[in-house]
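Missing here is one protein chain; the remaining ones are kept as they sit in the complex.
Up next is subunit A:
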């Protein structure tokens, strides 16, 4: 087994809330290490209180089975939305969630592409998402919160 193979398998572990987004797309994987047949995966939690962490840990173990795997959540370098990959940003948009803004400016509406939008609530249906409103197509939409 190679490190590449592990990374490929990790790409099959999806975010439980946005199933077309993998933990690799999210930039959650900090480090992969193979030590005498034992795999160690260090993950960076997106939000500290994320209730899905345990679930993700299980899915990683399943994806890497039958190799014995230890998943650790680490904060050495805090996860920020800048870690989201280009592919991850595309995937988010496909799912109808606007990608996070890494600098101040208007969020683009994922439904019509307008930039005439405003923040409705910084707290959406999950810790990582905020609710916006598009003044052009007059629809509410979600965006990944920039942190």
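Heads up, the rule we're going with is that contacts are C-beta pairs under 8 Å (C-beta built on N, C-alpha and C of every residue); 3 or more make two chains touch, one makes a residue touch a chain; residues count from 1.
As a working rule, contacts and distances are computed from a predicted model.
Colleague: According to UniProt, what is the chain that's been left out of this complex called? Choose from "Heterotetrameric sarcosine oxidase delta subunit", "ABC-type quaternary amine transporter", "DNA metabolism protein" or "Phenylacetate-CoA oxygenase subunit PaaI".
Modeller: Going by its UniProt entry, the chain not pictured is "Phenylacetate-CoA oxygenase subunit PaaI".
Colleague: Taking the entire complex into account, which one of A:37, A:66, A:105 or A:125 touches the absent chain?
Modeller: Touching the chain that is not displayed is residue A:125.
Colleague: Just to verify: which one of A:2, A:36 or A:77 makes contact with the chain not shown?
Modeller: A:77
Colleague: Take the complete complex as the reference. Which residues in subunit A touch the chain that isn't displayed?
Modeller: Residues of subunit A in touch with the missing chain: 47-51, 75-80, 120-127, 131, 145, 147.
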